[in-house]
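Read the structure below first, then the notes.
Note that this complex is displayed minus one protein chain, with the remaining chains in position.
The chains carry the letters A and B, assigned in the order they are written, with residues numbered from 1 in each.
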Amino acid sequence: MTILYILDVPENVPVVKVAAQDTAVTVDKVGPYFAVASPATIVIDRRATGCRHAVWYSSVAGLAGARITQWDKDALRVEPR
Amino acid sequence: MTGLSHKAKGVDHAAFPTFDPAATVRFYRDVLGFPVVHSICAAGWGPEDHPDFIHFFFDIGNGDRIAFFYYFGLEPPAGGPQGDVYARFAADAPRFFIRSRHLAIHVDSDEDLTEYQRRLDGSEWPCTLRLQHETIESIYTDDPNGYMIEFTRALRPVTPQEDLDANLTIDALLDVVSGGNPSMDALLTRKAELIVERAADWEQRREAAQNEGAQRELTRS
Partner (left out) sequence: MHTHRVGLVVPSSNVTVETELPALLCRHPQARFSFHSARMRMRTVSAQQLAAMNAQRERCIMEIADAAPDVILYACLVALMTGEPGEHQRAEGAIAEQLATGGSQALVRSSAGALIEALTVLNAKRIAIVTPYLRPLAAKVVGYLEASGFEVADWRALEVAGNAEVGCISGERVMAAARSLDLSGTDALVISACVQMPSLSLVAAAEQEFGLPVLSAATAGAYSLLRGLRLPVAIPDAGRLLRADAAVAG
């Protein structure tokens, strides 16, 4: 399982919303963190989130069973390790 | 977290050398409006002999101060082409590293940030940049000595979960650095483990403490 942890603060919410558009993705809470999980790769389109540059690049709090293979102005791509 | 009492009261002074006291005073006192609040005239009387000097202080708000040393007759020490008057770097030293050390001064509002921008833009030291970070908006310039100065305002108040997150980051960082092969990937993986270990519990304890506080409020009234 690929899990991406994102801190629940207002500017991170769009990132989680866009991730959740994928039907394979489930979103739970662990304390104040969103646990964004998928059996496969998670892809989040940056423009769809509308996030500012600095918010985008600091949105990932933790990775479980996963590695980041793309994190740029276009997308965040998290693949199973 | 450690249970130690926190008695520190901010920045008594952050001190820097200058070779141009006139421009330094123009920048801090005349352009920015930071009052001169103290000065000391002294010489090098200790074991290390050094020139006579003036140590002078500007108030940067909240009783905190920025201070400068001006040494009479001192030639700037040799160094590379990049950097400020204190730290000189070789031509190939990366800019991001050189600019990593800087002083950021807090302001309370967009109005105040814009006012300082206006003052700087009307001076010999205009803003080089204005941009927004995670939760803050900042303007930047270099003072006459090449020291990077930032003015910054909060876009929203810091939340308690950000305090937790910062502490988890540090704990994960110390773990991966001592592990011998530190990387962002290792840090994020370790931090996920700490999140699973601690985050749910943290939230429960916080809610319990809030409920207790609310109960006390009710019984008081």
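By our rule, a contact is a pair of C-beta atoms (placed from the backbone, for glycine too) under 8 Å apart; a residue touches a chain by one contact, two chains touch by 3 or more.
For clarity, every value in this text was computed on a predicted model and none was experimentally measured.
Although one chain is omitted from the display, it touches the following shown chains in the full assembly: B. The missing chain, though absent from the display, is touched by one residue of B:A43, B:A104, B:A166 or B:A209; that residue is B:A43. Screening B:D52, B:D112 or B:D163 for touch with the missing chain picks out B:D52. Where chain B meets the chain that is not shown, the touching residues are 40-48, 52-53, 55.
Note that in this section only the chains that are shown with their structure count from here on.
Chain A and chain B have centres, each the mean of its CA atoms, that are 30 Å apart. Taken in their complex, chain B has these residues touching chain A: 131-135, 156, 159-162, 164-165, 168, 185, 188-189, 191-196, 198-203. Residue ranges of chain A in contact with chain B, taken from their complex: 3, 5, 7-11, 30-33, 52, 54-55, 58, 60-64, 67-68.
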